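A protein chain is absent from this complex, but the other protein chains hold their places.
Here is chain A:
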Amino acid sequence: MEEGCSCIYSRMASRFSIGLLMILAIVLLMVRVLYVIYRCGKPLPKGVSQSFTTLIVLGSGGHTAEMLSLLSVLRKDRFTPRFYIAAATDNMSLQKARSFEDSVAEKPAVKEASSQFMQIYRSREVGQSYVTSVWTTIVAIVHALWLMIRIRPQVILCNGPGTCIPLCVIAFVFKVLGIRWSSIFYVESVARVKKLSLSGVLLYKLRIADQFFVQWPQLQNKYPRAHYVGCLM
């Protein structure tokens, strides 16, 4: 009889301690997430690094042109090695990025780290049914995870295409788990004057972007944590 009672008690105790451990883990995770969000907006210490592994997310429409316009005024030695990612169905963007890299390459390549160009599966194509989109989104997230594990960027530059969302969310998770700290810079497209794009809204509201830039003053009024930087084009 006594043995039965102690069995019950020890089972209850172990369930209780498992429960307690889980709650503790969740609380620790939440604290860590809040800490990451708090640290996100803070500049890095001066001189912490001479160069940063950089991920550049390209997109169809005007996105790639705007991104290259920004890259042309960044000091290349500070943002290297550079990884370019475009959606698998976007034919022009990687080509434009390659031309850009060729044009800024220093003669005879003291091949420091050369740039790399990659494609990522899209979560959803324009007009795709939402049912099949569930599967393609899962595939896209797994693919994004694979790319991020390989690249582990310290800086991410993006300006709107939906492809940047899985990548930025994974980067945030890497920050929380201590896998890699990255600084995410989001520049909303020049075509967004009064309303942010969906990517912009997500990265702004969830505080995933470390620094958020808008090109029209109307947007800065609505989103005060954004920097108004005028038109890039």
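Everything below uses one rule, namely that a residue touches a chain if its C-beta (ideal position, glycine included) is under 8 Å from a C-beta of that chain, and two chains touch if they have at least 3 such contacts; residues count from 1.
Here, contacts and distances are computed from a predicted model.
Novice: What protein name does the UniProt record of the undisplayed chain give, "Protein kinase domain-containing protein", "Mitochondrial inner membrane protease subunit 2", "Glycosyltransferase family protein 28" or "V-type proton ATPase subunit F"?
Specialist: Hidden chain, UniProt protein name: "Glycosyltransferase family protein 28".
Novice: Would you mind spotting which of A:Val36, A:Ile120 or A:Val187 touches the chain that isn't drawn?
Specialist: Of the candidates A:Val36, A:Ile120 or A:Val187, A:Val187 is in touch with the missing chain.
Novice: One chain isn't shown here. Among A:Ala105, A:Met118, A:Ile179 or A:Val229, which residue touches it?
Specialist: A:Val229
Novice: Which candidate, A:Arg78, A:Arg98, A:Arg150 or A:Lys222, sits in contact with the chain we can't see?
Specialist: A:Arg78
Novice: Name, in rising order, the residues on chain A that touch the hidden chain in the full complex.
Specialist: Against the left-out chain, chain A lists 43-49, 52, 61-62, 65-66, 69-75, 78, 155, 183, 185, 187, 189-195, 197, 210-211, 213, 215-216, 227, 229-233.
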